[in-house]
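Comments concern the structure below.
Of the protein chains in this complex, all but one are displayed in their positions.
== chain A ==
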Amino acid sequence: MAQINLTVNGKAAHAEVESRTLLVELLRDQLHLTGTHVGCDTSQCGACVVSVDGKSVKSCTMLAVQAEGAQVITIEGLAAADGTLHPMQEMFREHHGLQCGFCTPGMVMSGIDLVESHPDGLTEQQIREGLEGNICRCTGYHNIVKAIAAAWPLMHDKQMPQAAE
């Protein structure tokens, strides 16, 4: 067993894990953060995406021991303490970017990474390509793409530039 220390949703976390424990297992089974989902066992579906040191990562394809010292943010870490939703969550609600909701935590985390890493604008094409690692089996992606585009001006506090690349 290994002792690991990391920061999860802004709080220090300490855990004892096996070498083989996946980050998603640490989050769900030991830290009881069950908003991060497991939708497949082949690293393809993206329901388990979390932010690790500012990058969107499939937490089912990273060992917990590899997250030693990392800053991890999960879906539970997005809303404000008073319950105010993160702009990305709010836009998923506004644009009905979900049906059953199973893929939503991963979609929201990937959407935030996409918006944050494109400060000069984000095209529909870039959003669709950016979601290649997230699979939705209910609604199709149209409203998810709309929600992410709508979150861009809110997260950057400015208008989306026209014809941005």
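Points to keep in mind about this one:
Throughout what follows, a residue touches a chain if its C-beta (ideal position, glycine included) is under 8 Å from a C-beta of that chain, and two chains touch if they have at least 3 such contacts; residues count from 1.
Going forward, contacts and distances are computed from a predicted model.
Chain not shown in the complex: UniProt lists it as "Carbon-monoxide dehydrogenase medium subunit", one of "Cytochrome b", "ABC transporter permease", "Acyl carrier protein" or "Carbon-monoxide dehydrogenase medium subunit".
Between the chain not shown and the residues A:T61, A:T84 or A:Q125, the one that touches is A:T61. Check A:V49, A:V72 or A:V115 against the missing chain and you find that the one touching it is A:V49. Mapped onto chain A, the footprint of the missing chain covers residues 2, 18-20, 22, 41-44, 46, 49, 55-58, 60-63, 65-66, 110, 113-114, 130, 132-133.
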